[in-house]
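One protein chain omitted, others in place.
Take a look at subunit A:
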Amino acid sequence: MNVQFVAAVEEIPEGQRKIVQVGKRSVGIFNIRGKYYALLNYCPHYGAELCKGLVSGTTMESHVYEFIYGKDQEIIRCPWHGWEFDIKTGCSLFDEQVKAKRFEVIVQDGQIGLILGAQSKRE
């Protein structure tokens, strides 16, 4: 298991993110309610720096003319064309097959580590 430690937990308080460089890759680390998640800072649409986008919640699937707010802090919106991605899974909201690459994250001794190499599993 190839683990790269990239930040101390205090550096990324709840609701915040940090973009780190891991070799050639730029990766965004997000703290959602005390848990850490990581996405490649590269949008699968046209390659914009996805992790610099707005983090928020969004409207969940609903009936016609019904608006249900959900996934608070869990959605990142690409700063270019506005595609929404679920930070926890990397999946876009319009098609599960369209995904931002995500990395497994571990926390050890107050350090946040990314598990690199092997394809990370979906949640």
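Going forward, contacts are C-beta pairs under 8 Å (C-beta built on N, C-alpha and C of every residue); 3 or more make two chains touch, one makes a residue touch a chain; residues count from 1.
Here is the rule we go by: contacts and distances are computed from a predicted model.
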Listed names "Amidohydrolase family protein", "Acyl-CoA dehydrogenase", "ABC transporter" or "2-oxoglutarate oxidoreductase", with the criterion being the UniProt name of the chain not displayed: "Amidohydrolase family protein"
Touching the absent chain when the full complex is considered, from A:25, A:52, A:71 or A:88: A:52
Contact set of subunit A toward the excluded chain (per top definition): 46-49, 52-54, 77, 79-82
